[in-house]
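Written out below as structure tokens is the structure these notes cover.
The other protein chains are all here in position, but one chain of the complex has been omitted.
Chain IDs A, B, C, D and E follow the sequence of writing; residue 1 opens each chain.
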Amino acid sequence: MLITITNVLQANELQQFREHLDRADWQSGVKTAGSLARNVKHNQQLDDSQEPAISLGNHILKTLSCHPAFISAALPDRIYPPKFNRYSENETYGAHIDGALMQIPTTHLTLRTDLSATLFLTEPDEYEGGELTIETQYGPQRVKLPAGDMVLYPSTSLHSVSPVSKGVRIASFFWIQSMVRDIQQREMLFNLDSSVQVLTTELGAVHPETVRLSGLYHNLLRQWATPS
Amino acid sequence: MLITITNVLQANELQQFREHLDRADWQSGVKTAGSLARNVKHNQQLDDSQEPAISLGNHILKTLSCHPAFISAALPDRIYPPKFNRYSENETYGAHIDGALMQIPTTHLTLRTDLSATLFLTEPDEYEGGELTIETQYGPQRVKLPAGDMVLYPSTSLHSVSPVSKGVRIASFFWIQSMVRDIQQREMLFNLDSSVQVLTTELGAVHPETVRLSGLYHNLLRQWATPS
Amino acid sequence: MLITITNVLQANELQQFREHLDRADWQSGVKTAGSLARNVKHNQQLDDSQEPAISLGNHILKTLSCHPAFISAALPDRIYPPKFNRYSENETYGAHIDGALMQIPTTHLTLRTDLSATLFLTEPDEYEGGELTIETQYGPQRVKLPAGDMVLYPSTSLHSVSPVSKGVRIASFFWIQSMVRDIQQREMLFNLDSSVQVLTTELGAVHPETVRLSGLYHNLLRQWATPS
Amino acid sequence: MLITITNVLQANELQQFREHLDRADWQSGVKTAGSLARNVKHNQQLDDSQEPAISLGNHILKTLSCHPAFISAALPDRIYPPKFNRYSENETYGAHIDGALMQIPTTHLTLRTDLSATLFLTEPDEYEGGELTIETQYGPQRVKLPAGDMVLYPSTSLHSVSPVSKGVRIASFFWIQSMVRDIQQREMLFNLDSSVQVLTTELGAVHPETVRLSGLYHNLLRQWATPS
Amino acid sequence: MLITITNVLQANELQQFREHLDRADWQSGVKTAGSLARNVKHNQQLDDSQEPAISLGNHILKTLSCHPAFISAALPDRIYPPKFNRYSENETYGAHIDGALMQIPTTHLTLRTDLSATLFLTEPDEYEGGELTIETQYGPQRVKLPAGDMVLYPSTSLHSVSPVSKGVRIASFFWIQSMVRDIQQREMLFNLDSSVQVLTTELGAVHPETVRLSGLYHNLLRQWATPS
Partner (left out) sequence: MLITITNVLQANELQQFREHLDRADWQSGVKTAGSLARNVKHNQQLDDSQEPAISLGNHILKTLSCHPAFISAALPDRIYPPKFNRYSENETYGAHIDGALMQIPTTHLTLRTDLSATLFLTEPDEYEGGELTIETQYGPQRVKLPAGDMVLYPSTSLHSVSPVSKGVRIASFFWIQSMVRDIQQREMLFNLDSSVQVLTTELGAVHPETVRLSGLYHNLLRQWATPS
């Protein structure tokens, strides 16, 4: 499932983000690469345990916690504290599959990476190349969004960031453990939720079919969701 | 799930059934009881491998094969050839749970008993007592239907036929393996199917929500059904 | 599964509850209703974040935490802090299905509503009407218990509180996430636990079948339970 | 999963197919449309119970039964006897989701539609429009293949055939019940099978990792496959 | 699960088997080996499509079809027609895992190999070496049984036949698809069945706990069994 969520950050928030990020101390991404990633990762990252990564990350988490489209699509259980990376000219991240389990920093909690998220922080015309490329059952899908927009994609997929040939690409990225592990079940719930909303408008909230289908939504969710 | 299906057999069919059954050779039910049932089963049965059991059973099977309410509720995969029993005065069948697996006579096929069915062939005023009593999570449910009506109940339940104190009770009984094993999933499908039918009438067959919910029905069925 | 647990609160506790509740500040239930419930909910509720709701709720939680019948039947994983409602004349709560997921107040924890609980705090002869009505596969079940008794019912069910025509009905209500999500599995465990207890008495704790069936109980629980 | 299998039919076979199909008696597709499809289906179909549909269908089935790529990707359990359709100018089939269960003609067997297949029998330059369009989580995917090539796509997807604006489009279409119902499990098996084949070549058939991974393939298949 | 079933064949049956097998035409086992097995298989086999393999195989199938211990332990759904092999001096079958799916000869049916069976047809003192060695989570288990005895072991295991250093080892081998795929579930059912039998003897068939546990057995079987 490739889900685009637009305007996660507004223009003024983006400007503030950029000010902090342009002044930040970017480090080689190899530092935090696992043994397999070390061979394919050529980019820069912020130190997650320092400012401005902490504050900017918390700002994103707070924004998402009350974002209906994100919640309905992802049914988030745990969100990894957002990380930040930067690709200058010739930098790239080769094809890889994200690890399944991650320790959430400064906690003893483990997160299962059901969904991967990239929140774009530079505009598409600020750099050439740098597409997020996701191998899917339908061939490669290339993603390059306006600053402030976010893409969610299944962490099961092989993906890469193609080389930046000009300019600089800055983004935040993180992972989500969903209360509903299975992608097809999440899709069915998302569709049913949408139907209930349309019928609430068209037929009314107390129409018997609105009530019945709303009950079905919750009973399916009860059968499929595992809050941690 | 206690599902009542009315008028499975019509008056003229019932009359024909009764003519055959009144002339039939009823045998002691102990003959076909398993070791556990032998202690609690006190009734009469027809020999399934002889007429009229074969013809009457086939008539029921043929009727059910094109009965929309039965099909939508039971999603039948295999149906056991209907059997026939008869309770005269003081006869009864004590509390028991039906066996999980049955060999279908004259075949090598096994049937998992997901649903038990009783089709009443005598009218309630022809006998006293003889209720089918099903222990449920909501207490005992007593069932005594007009001739021609059928009840479906989960084969997982402890059930009994209380003693007939006057008159004669004749019924057909059999089991169904459903394509959808889980009772709660069958119920959700049944409700969603009903919603789609109402919306087809109220909003039309090509309304986007009718189409979307019909697709959801089939995708849930695809996820849950196992045809044998 | 409709499970009645008697005497959760004793006479003296009930008296204390009533003293606090009669003095409490009851608010319109619409305040906390979701958009769908708003249309069908006509009752009064206590503010959960204030006394006496907090203390009374904690008292209930503490009582349940060492109540063997409750634990064996519900296998509780998380319990929502008990809420309190009150129906005066003509008040009612129309048919609805409870939401599948709830944020536990003052925590970041989510609770899946597997079971709904109503603990009656007024005696049946203090009011007319006001039955808790649960739509089940076996038809509507009407529940009205002595003060101090509690009913557990599956949160999947459509339920309502019929209008109070005279007097006042006060109750506490809350939800339980069970370690064993599936209702049929919980029932099988409950039955097996009961069998082990009977055999311990009749055959002794070291009889090979007591040991073997006790092991089976724990191995089924291991296969089915997900502690959060 | 969108899987393209090339050259299912060779040039000489295609020529024979075309000779039979051009002489065949094409009927309105509405005849066999269900109540929902009736509104969106505007094409022609062969009568499945007559020649040449029977012979051509059997030829396709026989070809697929020994086609390694098809078998490895689909893990077929049951295949619906191929059907044939024809779109002349302005004909189209609107967006729909295929039914989940189908009775296999002339048998009592039911088939669960896990995969839908379209085998193209006319060349892309013989008609304009007529793309098979599949709505996926990654947006609409348009498919138009050379004659003799086949596409497999998940039957869960909303799909359509866009209007033919010029020429004639002839294809065979059918459904497959897979031994492995879940699409992600089928994909993992397909990838692991490919790895084992590469390692057999690179490291040899008796290399310990070839043996171990081949064993893993079969043990996953054992856990996931349900032959009917 | 390593299950030994003794005396599947009696002395007189064994003698008849040996007479036929000693006269039979044994062929190189490589003929029927898959590409991976070809490297490790060094033994002789009978042609399954000829006598005496057909008659002897049918005899074994008929014996097993009414063997309570075999049925209770394996809950067989499909049994592969027994095959026969022979190891002379220096012959051996290296470590391998059996394929997950097999076409049953002369049918269109597929069998999932849940259990592998070896029925020993020569006495342990007729040959040296030739142990069936099964790698388990508890280390290698070596099996060499009296003629007429059979071992069932999980087809998931890596196993081998160690070289025969003297004499001749003849055995029949085949596979079983169980109605209950999961080995731990089969074990729990087997134990519960044994408990019910003991309690039937010690407490009686109508003792409430015998009835309740017998019902639990059937309800677990209903939840777990998939007849094909």
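Going forward, a contact is a pair of C-beta atoms (placed from the backbone, for glycine too) under 8 Å apart; a residue touches a chain by one contact, two chains touch by 3 or more.
Worth saying up front: this structure is predicted, and the values here are computed from it rather than measured.
Considering the whole complex, the hidden chain is in touch with A, C, D, E.
Of the listed positions A:110, A:165 or A:201, the one in contact with the omitted chain in the full complex is A:110. Shown as candidates are C:88, C:137 or C:219; the residue that touches the absent chain is C:219.
Of the candidate positions A:11, A:69 or A:100, contact with the unshown chain belongs to A:100. One chain of the complex is left out; on subunit C, the residues touching it are 77, 179, 200, 205-206, 210-211, 214-215, 217-219, 221-223, 225-228. Annotation for subunit D: contacts to the undisplayed chain at residues 184, 188, 191-192, 194-195, 198-199, 202-203, 208-209, 212-213, 215-216, 219-220, 223. Residues of subunit A in touch with the missing chain: 35-36, 38-40, 95-101, 109-114, 155-156, 158, 177, 181, 226, 228.
Keep this in mind: only the chains that are shown with their structure count from here on.
Counted by residue number, the contact pairs of B-D are over half the same as those of B-E, the matching pair from B-E, A-D or A-B. Here the spacing of subunit C and subunit D, counted between their Cα centres, is 51 Å. Multi-chain contact residues of subunit B (touching two or more other chains): 156, 184, 215, 219, 223, 226, 228. Pairwise, the chains that touch each other are A-B, A-C, A-D, B-C, B-D, B-E, C-E, D-E.
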